[in-house]
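This part shows chain A:
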Amino acid sequence: MDTSFWILQLLNALQLSMLLFLLSVGLTVIFGLMHFVNLAHGALYAFGAYVAATIAASMGYWVGLFIAPLAVAVLGLVLYQFLIKSMRSSGPMAQVLVTFGLIFALLDITRIIWGDLALALDVPEILSGRIDFFGVEYPAYRYFVMFVGLTALVLLNLVLNKTQIGAMIRAGVDNDKMAACLGINVERLFFSVFCVGCALAGLAGAVAAPLLSVVPEMGLEILIPTLIVIVIGGLGSLKGAIAGSLIYGFVQTFGSVFAPQFASVVIYLLLAFILVTKPAGLFPAKGG
Partner candidate 1 sequence: MFYQTPLRKVIMLAYLLICSYVAMTADYFGVEILTELLILAIIALALDLVAGFGGMVSLCHGALSGLGAYVFATLCTKLGLGAGESILITCVVTGMISWLIGLICSKSHGIYFIMATLAFGQMAYSFVFESSYLGGDNGMAGIPRLDLTPISIDLFDSTHFALFSLFCLAVSYWFISKVLSSGLGRSMVGIMYSEKRSRALGQPVTRIKANIFGLSGIILGLAGALSAQHFMFISPSLLSWTHSGEVLVVVILGGLGTLIGPIIGATAFVVLKHEISNYTDHWHLIVGIILILVVMGGAKGIYGMLESYIEQRKTKAAGPERVLSEE
Partner candidate 2 sequence: MLEVNKLSKHFGALHVTRDVSMSVAKGERRVILGPNGAGKTTLFNQLVGEYAPDSGSIKINNEDVTTWSVAKRANFGLSRSYQQNTLFDGLTVAENLGLAASVKANKSTTLWRDSLTSPDVRALVKETAAQVDLTPHLNARVSDVAYGIRRQLEVGIALATQPRVLLMDEPTSGVGPEMIGAFHQLLKRLPEDLTIVIIEHDMGLAFDVADSMTVLNYGEVVFEGSPDEAGQSKLLQEIYLGTFEDA
């Protein structure tokens, strides 16, 4: 196992982490801010992939990449108004059940609109080459995935930490009742955060589409890793999302190399350990 093998694994791990980051950051802020656990987040990611693939077929990859997050944000808007808003104050079991029902419903709606066969989305021309990195030839598109993730991280960090709206969000995550007393329109804030979270899930789907097969079940497959990321990383914080994504990406990638049978078990053990000892995760927005 020479250096190039390790570099390859490193790049794979980073790419996986960045993809998960895009998915988890929306979900973690939604959970941290609204205390709402949206199991259907994976379905939104799948929807994004489907929209991107469909649009790209006629208008090209970049249009698809642009439209997908918007489409999913619109879907999020609809779901929020008709479902999420009234379930916000319900207990966790009710939220789990409703979003579980949503998963079922969205799964079939995806099947109805697009059928059961896998859709294909080709990598755009400009990113179809390979780039040399320390002697390893790695697909340019995968670098692009990392780039999108990093850009999102930088932008979100900027917004959350350097703008007023970011301060309001952080205040809401810390203490939503107090924030409301200070005059912050918490309801509108929740709504915007939810839609942005959905858009990010859609973006993740669009970005992942050329790499994976676009099938109705893709939402189900990605949900558990996303939940693991936000729980281990820490609920409600950007730092938690990136930490969790990196931990998952690296343990999964390198674990599969060393001990393929136990890579998954290790991840779940880590998850259980965190849940029992530090339920709010490693870097939660609110103290553990």
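Throughout what follows, contacts are C-beta pairs under 8 Å (C-beta built on N, C-alpha and C of every residue); 3 or more make two chains touch, one makes a residue touch a chain; residues count from 1.
How were these candidates chosen? In short, all candidates are chains of the complex that A comes from, given by their letters.
Quick caveat, the model's predicted, so the values are computed rather than measured.
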Item to check | chain A in this complex - touching candidate among 1 or 2 | outcome: 1
Checklist entry - In the complex of these two chains, what residues of chain A are touching candidate 1? => result 37, 83, 86-87, 90-98, 100-109, 111-112, 220, 224, 227-228, 231, 260-262, 264-265, 268-269, 271-272, 275-276, 279
